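This is the structure I have questions about; it appears just below.
All protein chains but one are shown at their positions in the complex.
By letter and in written order, the chains are A, B and C; residue numbering begins at 1 in each of them.
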Amino acid sequence: MNFFAVALQAGTSPDINFPLILPEMIVCGVAVLVMFLDAFMRRSQRWVTGGLSLLGLAAGAAATIWLWTRGAGSLGTFNGMIVLDEIRLSFTLVVIFVSALTVLLSVVWVEGEHLPAGEFHSLLLFATSGMMLMASGGDLVIIFLGLEILSIATYVMCGFRRTDLRSNESSLKYFILGSFSSAFLLYGIALVYGATATVRGSGVVAGTTNIAQIGERVMAGDIMYPALLFAGAAFMLVGFGFKIATAPFHVWTPDVYEGAPTPVTAFMAAGPKAAGFASFLRVFIFGFPFVGAVASASSATNVHDAWLHALAILAIITMSVGNVAAIVQNNVKRMLAYSSIAHAGYALVGFVAAGAATDATQRADALAAVAFYMLTYAVMNLGAFAVVTLIARQNDRRTEVEDYNGIGFRAPALSFTLSIFLLSLLGMPLTAGFIGKVAVFASALNVGSSAPAASSLYTILVVIGVLNTAISAYYYLRLIIVMFFRERTTEWAVPRIPASMALVLVITILGVFYLGLFPGRVLDAFKRKPASGAVTQIAR
Amino acid sequence: MLQDNLLTILILLPTVGALALIGHGLFWKRENDYRWIALLFSVITFALSLLLLTRVGENSDAAFRFEQKTLWIGAIGSYYHLGVDGMSLWLVILTTLLVPVSILSSWNSIKKRALSFYVFMLILESAMIGVFVSLDLLIFYLFFEASLVPMFFMIGIWGGERRIYAATKFFIYTAVGSLLMLVGIIALYYIHQQQAGAGTFDYLTLLDALKSGRVVITESSAFWIFLAFAFAFCIKVPLWPLHTWLPDAHTEAPTAGSVILAGVLLKMGTYGLLRFNLGLMPEMARRFAPYFVVLAIIGIIYGALVAMVQPDVKRLVAYSSVSHMGFVVLGIFSFTEQGMQGALYQMLNHGVSTGALFLLVGMIYDRRHTRQISDFGGLATPMPWFSTFFVIASLSSIGLPFLNGFVGEFLILLGTWLSTGFSYNWVATMIAATGVIWAAVYMLWMLQRVVFGRIRHGENARLSDLNAREVGLLIPLLILMLVMGVYPRPFLSRSRESVVAVQQRVTKSTGAAGSFSVEVQENKQR
Amino acid sequence: MQEFRLEAYLPILLMFIVALGFAAGNILLSQLVGQRKQTRTKLMPYECGKDPVGSARERFSVKFYLIAMIFILFDIEVIFLVPWAVVFKQLAAQGAMMRNLVYVEMMIFVALLLVGYIYVVKKGAFDWGERARREAEAEARALKDMQKGREPSTNARAA
Partner (left out) sequence: MTELAINFPFALQGAPAPQVQGIDLSWYLALSAVLFTIGVVGVIIKRNVISMFMCIELMLNAVNLTFVAFASYFRDVTGQLFVFIVMTVAAAEAAVGLGIIIAIFRNRESLDVDDANILKL
């Protein structure tokens, strides 16, 4: 249950284990520190705050790896509020990676736009700690809290270019629709909380918001109000669907991504999406698990089937809508926004596979595939947005496709790197995007091959995914075509590449090829259970 | 050392060359060096590829040589597995031969962005070699797709007027097909995992499991997987009616691009059909054979007829490719030793002859900047060398005896005649044979209008004949045409056992999906 | 039903006294210590800071909203203090270590609030000084211009 509840009722000591949340504490602490520093420094010094942020993120990553390899001991799990498993840790690393690259991406940009660097970096770190909490939450309270920490920081970051109306508008739209979806999620949580109450003898045992407990009760068919559970799951599906931008809850994405400052767009497309997937996966796969043979005849057992099929349909719609709509876009950021919707759809295929998996190995494989997909998407997406930032110049002026006309051989380094990222997003072999897609699609086919009854569903999902990849070729290639196959008629000065930006490009390019050529280590690592003291469920 | 890692070296050497080019471009920026570096690397690659002949001797058995196998992605279970047998041997050598030839052909015609051009060319060479030597399905797919990108850039940047349209069409057509193949590959992996314990992408492991019956692909799965593979390869071949990307791509590509496209890229399709569709799903291959034969014959006739009315020489040669590749598919699906050997031989022939034709068209285009047949006429007078080569290449393409085309087409038609895989095989043979006549019609008619007759346009009279470089790069192709036409044994005997192995597999296998029962005749000609 | 005992409500009485004393003390202190300037505005009847005569649709300075928002933020944090205070005694009874832990945790929470407060101060949210006055005057000018139906003058816009 929760901290206070247990303390009051049982009179036991609270289940505190600080090492378990060390990464979160480090990042959060550095965020406060950066904020504090920013208040006392006269001129905002981007290198100080940026460097400090990077250090903090590195320390957070180190703590995460330490948790993974050494473990946090079996002291406690804050009464099941925090989990320690490979899903949390792999998503945490992805999120930290995204934030670190965003810091590098924004350091020079923030200065060029005459914006306060310290504020930006502390917001970014707060958002990161929120995302990390989302990945590590074992209780819906923590997940909601993390989500809100993330969202509130991101609302501000979207509108960070205060004097630009596009940025304002993006921020407002994100704010309205983001809090709208949060309310849905919250209502879902409330209904699940009420639904999971059980009857013991003559008394009523309170409902729970602990995901593992929800899972146990659903498995046992021990649910007082099954109908409420369905409704709650549906509301949560909508809430999370908004956050990770699945169609038909994607309407905010293009506007927000287009209007937000480009580095923020890069961050939003990669980080919050990964974090959203982490908690979405955890809530649905562990909270409403596959019941199988244990099932009593109660209708509660069908929650799993219901969300699985809903999600499969969402995946199909998301992939198709994202790709088809991206074709007609003339703004590069908007195009990449639709592409990010499509990529959420591909990742959902892996999600469905993880949900449908009948044994633990299959599920672990599928979950690792989704985490890996998020990592590959983060790498190539951040790389692409880094180039877009450079080409956009100040005030995000040049983000139309025409602005890329014939720049291919004027700035070959930039254009070829962008092409590599686009081809990776498209899923060409030798790049990260290919392995990500293979991993996700393979997990779906794997599930399909071992569940012959419903196998056609998964095959259809994969085939639709593959056909969508072919559709996506059209708009990714379009940008390459515009850059290389057209001639430029107007003047165009080659943008100067600052050192931090060059570093981002080098990291992402190496990442794209490393993950594309030698993905084995990362994939294996994402499947590895934390060393010891891994308490994912609490025994009651 | 060299011998053991030969295939890896062959794949990597051109890429190393590309990196060297980029390095050179970054530090020295000397435009004239690029082509020399590219030529150097491609010639070394060619020389090394000849070492393959040392272990794949005449009458050698069907086993793979120069095998290399290292774990690539443990989590997925994919191996870096290479090997070469009689079927892939000649395709590799054809690739390594055509690349230096096409680099030479673009010696002066590629002025703009030369660095990128040669870099793409060398990367393309790596990918193409990789396709023919990979024995792991995922690696195969990887190279298969990777060959798209450089070609896409080559058409798009250095192509003709409608290059963007052609490049996009080329990319999307081929990508759609190969992506479906990817689904098929992953499905095979899990079928193996389900029945044999561990999943694998390894071709030989899969083949063993299927041969021994440890793994049986159910009929419905085999149906879809076969179609997925076949779709990918038929687009690449291209088989009618999936051929529409080809005339555009060939016509708009720069000369070197057309040579590589016709000479090597199309062969990936037929090679894939032969290796994977027939090897892994022989029952399905038998079941689908009649449809493939019909489509191949339509392709032969259609390609020839459309070629006849083309006003553009390059487009004419492009459509002739559709016709020729139809022959190859026909030969493959005859399931006789002659037919399949002929198909393999015809792949090489087509690479050499059509490659030479595209080179010649490119040379005349460099001089006149037009490819319209009506703009020429009587070139024999000002350009005797050119005309001689052009006539010989055209005749080889038609299939004149003593030239290479004849051997291939004759074997294919013979094989089709002897085939028992489908009924009315004699009808098929006869219709296909008319394709040869049509080829003679359109080629000779084109020759008549371009090379012979009197000069109708004044500027044609002042055209300079081929220079030493051009003659030099055509000579090897010409010698090949003659040698392959007169003395095909060294080629055929090396590939025979591998081809027969596939043929035996198709005709003898009786799997769960063997609902299509055929009276399989033991091939008496062996 | 528990017996009614008046002494149980003693803390509430104390609370009343402290609150009353604080308010009264402040008024008294400002009367005694503060300097007095009789301006026209100050001699106006008090109407919550608004002009008693004129249009009701008058715009406030954005500063008021800012203060209000900051107030809400700090105000709402108190709700975390209440449950803590409720269970503190029980937790503290479990031993010195637990007591210290729980105490330090709340101190960290308060310290974080303090950091936020210092940040707000340093960023000038409470700055009603010269700069803020200039801004307010510029806003007032812009308002007047608009009421007269003109476009806002350029210098108001720049301000």
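Operating definition for what follows: a residue touches a chain if its C-beta (ideal position, glycine included) is under 8 Å from a C-beta of that chain, and two chains touch if they have at least 3 such contacts.
Values in this document were obtained by computation on a predicted structure and should not be read as measured data.
**Student:** So there's a chain missing from this view; which of the remaining chains does it actually touch?
**Tutor:** A, C
**Student:** Just name the one of C:12, C:33, C:76 or C:97 that touches the chain not displayed here.
**Tutor:** C:76
**Student:** Kindly state which of the options A:70, A:162 or A:397 is in contact with the chain not pictured.
**Tutor:** Of these options, the touching residue for the absent chain is A:162.
**Student:** In the full complex, which of A:25, A:62, A:172 or A:503 touches the chain missing from this view?
**Tutor:** A:172
**Student:** Contacts of chain A with the missing chain: which residues?
**Tutor:** These residues of chain A touch the chain that is not shown: 1-2, 4-5, 8, 141, 144-145, 148, 152, 155-156, 159, 162-165, 168-169, 171-173, 175-176, 179-180, 182-183, 186-187, 189-191, 193-195, 197, 199, 204-209, 224-225, 227-228.
**Student:** Taking the full complex into account, what residues of chain C touch the chain not shown?
**Tutor:** 59, 62, 65, 69-70, 72-73, 75-77, 79-80, 83, 143, 146, 152, 157
In the analysis below, only the chains that are shown with their structure count from here on.
**Student:** Select the chain whose centre, defined as the mean of its C-alpha atoms, is least distant from the mean of all protein C-alpha atoms.
**Tutor:** Minimum centroid-to-centroid distance belongs to A.
**Student:** Return the chain whose centre of C-alpha atoms lies at maximal distance from the corresponding centre of chain B.
**Tutor:** It is C whose centre lies farthest from that of chain B.
**Student:** With centres defined as the mean C-alpha position, give me the chain A-chain B separation in Å.
**Tutor:** Those two chain centres are 44 Å apart.
**Student:** Could you tell me which residues belong to chain A and also touch two or more other chains?
**Tutor:** Where chain A is concerned, no single residue meets two or more other chains.
**Student:** Any chance you could list the residues of chain C touching two or more other chains?
**Tutor:** none
**Student:** Provide the residue numbers of chain A that touch chain B in the complex, in ascending order.
**Tutor:** Interface residues on chain A, with respect to chain B: 368, 408-409, 412, 423, 428-430, 434-435, 438-439, 441-442, 445-446, 448-450, 459, 462-463, 466-467, 469-470, 473-474, 477, 480-481, 484-486, 518-520, 523-524, 527.
**Student:** Taking the complex as given, what residues does chain A use to touch chain C?
**Tutor:** For chain A paired with chain C, touching residues are 4, 7-8, 11, 13-14, 16, 32, 35-36, 38-40.
**Student:** For chain B, which residues count as touching chain A in their complex?
**Tutor:** 71-76, 113, 116, 138, 141-146, 148-149, 152-153, 156-157, 163-164, 167-168, 171-172, 175-176, 179-180, 182-183, 186-187, 189-191, 193-194
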